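Below you will find the structure I want to go over with you.
Just one protein chain is left out here, and the rest sit where they should.
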Amino acid sequence: MGSQYPQSVRVYLPLWALTWEVAFILLFLFFTSYDTGPLDGRNLQRYHAVFQDVAVMGALGLGFFTSSLRRFGWSSVAFNLFMLALGVQWAVLLEGFLEKSFTVTGKILIKLSSIHQAAMSAMCVLISVGAFLGKANLLQLTLTTVVEVTAFEAVKTAFRHIFNMNQHESMMYIHVFAAYFGLTVAWCFSKSLPKGKEGKDQTATSSSLFAMLGSLFLWMFWPSFNSALLGSLDGRRKAVLNTYYALAVSAVTAISVSALARPQRRINMTHIHNAMLAGGVAVGTTCHVISSPWLAMILGLLAGLISIGGVKCLPVCLNRVLEIHDTCGLHYTFGLPGLLSGITSIMLKMYHVSWTNSPMIGYVALTEIGVLSLAMAGGLLSGLLTGLILKLKICKAHHVTKYFDDQAFWEFPHLAVGY
Amino acid sequence: MGSQYPQSVRVYLPLWALTWEVAFILLFLFFTSYDTGPLDGRNLQRYHAVFQDVAVMGALGLGFFTSSLRRFGWSSVAFNLFMLALGVQWAVLLEGFLEKSFTVTGKILIKLSSIHQAAMSAMCVLISVGAFLGKANLLQLTLTTVVEVTAFEAVKTAFRHIFNMNQHESMMYIHVFAAYFGLTVAWCFSKSLPKGKEGKDQTATSSSLFAMLGSLFLWMFWPSFNSALLGSLDGRRKAVLNTYYALAVSAVTAISVSALARPQRRINMTHIHNAMLAGGVAVGTTCHVISSPWLAMILGLLAGLISIGGVKCLPVCLNRVLEIHDTCGLHYTFGLPGLLSGITSIMLKMYHVSWTNSPMIGYVALTEIGVLSLAMAGGLLSGLLTGLILKLKICKAHHVTKYFDDQAFWEFPHLAVGY
Partner (left out) sequence: MGSQYPQSVRVYLPLWALTWEVAFILLFLFFTSYDTGPLDGRNLQRYHAVFQDVAVMGALGLGFFTSSLRRFGWSSVAFNLFMLALGVQWAVLLEGFLEKSFTVTGKILIKLSSIHQAAMSAMCVLISVGAFLGKANLLQLTLTTVVEVTAFEAVKTAFRHIFNMNQHESMMYIHVFAAYFGLTVAWCFSKSLPKGKEGKDQTATSSSLFAMLGSLFLWMFWPSFNSALLGSLDGRRKAVLNTYYALAVSAVTAISVSALARPQRRINMTHIHNAMLAGGVAVGTTCHVISSPWLAMILGLLAGLISIGGVKCLPVCLNRVLEIHDTCGLHYTFGLPGLLSGITSIMLKMYHVSWTNSPMIGYVALTEIGVLSLAMAGGLLSGLLTGLILKLKICKAHHVTKYFDDQAFWEFPHLAVGY
């Protein structure tokens, strides 16, 4: 089945994506140069390993994680790679501008560490897109990538300069930001979808071994993600150990509890590959300071329970009341565990301050609540902005709404990748 | 098709698994604390890499290795992760207790190296389960994990304290231990299976590209497994090189000889992904001392031939005579090459002693035979114990035998993971 777009649009969409790429090349030409400073062999090796782990998580883990939609496996993997490759380039440029890491000739200095930092920032797009995958065309995905990366970099800069947070701490709010960005965009899209379709969407979400493969890669490399941006050796050691314990417990919890949450008491694969990652998300903001395994394990247990509980309860609240159609379970994989992570951070900071008998406890609590709120608000606002932009006539191309009305979204020929 | 368990049992099984998890968290709370000692950057990097390789082998390699059963792919991957996550926690605790690595406050010190050691020990469960996968429910898998990890840690402690073996040497008997443990448990299970079913089981064992993916990951990361616990740089170099050569030769042998072993002379994928790993198993105990590539290559050749020979001959002997149904070819992938590895170790040690003209040759031979026998006996006895426990009424839940009688085991709804 060929695309029902008119010929002009079908040429226009790919050319638009290509234009962005050419613009990026020009920006790199005028504004960047490689770091040629002295280099330590161990750092080169470490950065290469970290960069590879992050690439595996982004291209393979998140690509296959969302490949469980029945008719959408190929497109999901290919568009995921497209957004990763585009997002990394934009994030490298933005981080250079915002961090003002200029050379003497006024150019942005591209270091080895730039790439994995940029790839981690670009992963917010890959997470968000889980909520509206299959409803956006190539042009809309390009716009989403550019807007979301810009918004996330802005939020991170605010964290670093206003709240004095380091690279690691500001990055760890990515899950909350991305989840609420994605949900807001999905909410904007849902207005165009007729009501009767929702039941059909749910049942079509059949998961496969490929989705499990993606989840396993995320699970195995999450300790790298949580420790990638930490400077101190002790912080990295703690981050690896805590993340591992939290993930192990949330995997056990996910598989045990999944059977309880379903009427027939059978284990649901979708539950598992959402909930087994919840531990890694939940331990994010605090993984470098938690000093005992049991605390990370309790976070993993809570995150697993919250995630499975969310699967059970949220579709009713969110999907029916707010009319958000959360394609890949974004809210309970990244959103709720991300909130848990933020709340843990608030409590741990308050606990540490309370030991010093300092009168600052109220101030610390307010600051931390402000950080979490900023991440959420940033996600919601930029998501709303993106949703509105994507609904502009020019982005939807001609008559795109027509196709949303008479076809289930995963059957859109202009999205599908040819067999 | 929903589970035919009564409602009470369906709630009981997941809660039981969750109870174990909560018990583990309490044990970690009271008995463990992180190592906060000084840390070398290179060690951190090395341990992280090793830990990641072992995680890939356990979660992905062994998970997909056993995914070739036609109706059991998802459950196999999910239960594999469950047992890995549970087994690692228990193994960390046990190794701490048995090695008496306590802090001044009487707590077990959790080091970075603890996790990959524990993950390697927990892999014995993942290997064993290949022999009875699809016949055990969540409660039975939990019990198997706890009993087998305990038994294997006990055997390893005996090796280290009685026979003065190091971490690496004692770990390398994992294949023999796990294979005979699994076969004994499968033997206990087989009593419940009616005789007429066996023919049907065999033909259903269709392998897939996913099983090949799992095997390839095991094949590629096996040099990491065999060199992970070695302290000396020269030992690690030899282990990596020898393992690689043995694996290369056993892969070539497996693919060449497979066609000979079948009436239609077609290559059988199941043969290949069993036999291509045999080289890595066979070189295990001696990989750090073999000093020429040709010796490792001959071991790889022999292991490949034995493995393919086993596929051809063993089903008749084992499955018909002893009534063991070896679901995933455990005996010829890990059992026989593991024995070859043990025998090679005996011969190499005797050869080295004979050069020194020492009268100790008989003593050395006896000791080494004792080590191999202890690994086998430990596997057989603890497997028998586990098999008997798993056949207790409480583990099988109500009326579980009824379902074994009138259904092929892989069709059990309570085991299957929902679509």
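What to note about this one:
We just call them A and B in the order they show up, numbering each chain from 1.
Simple rule for what comes next: a contact is a pair of C-beta atoms (placed from the backbone, for glycine too) under 8 Å apart; a residue touches a chain by one contact, two chains touch by 3 or more.
Treat the numbers as computed from the prediction; the structure is a model and nothing was measured.
Which of A:112, A:343 or A:384 touches the hidden chain is settled by the complete complex: it is A:112.
The chain that is not drawn here is touched, among residues B:252, B:314 or B:361, by B:252.
When you scan B:162, B:209 or B:369 for touch with the missing chain, the hit is B:209. Of the listed positions A:98, A:138 or A:158, the one in contact with the omitted chain in the full complex is A:138. In the full complex, subunit B contacts the hidden chain through residues 42, 45-46, 49, 53, 206, 209, 212-213, 216-217, 219-221, 223-224, 227, 233-234, 236-238, 240-241, 244-245, 247-249, 251-253, 255-260, 262-269, 272, 276, 291-294, 297-298, 301.
Against the chain not displayed here, subunit A makes contact via residues 2-3, 5, 7, 10-11, 13-15, 17-18, 21-22, 24-26, 28-29, 32-36, 39-42, 44-45, 48-49, 51-52, 55-56, 59-60, 63-64, 67, 73-75, 77-79, 81-82, 85-86, 88-89, 110, 112, 115, 138, 210, 213, 413-414, 416-419.
Note that only the chains that are shown with their structure count from here on.
One finds 36 Å separating the Cα centroids of subunit A and subunit B.
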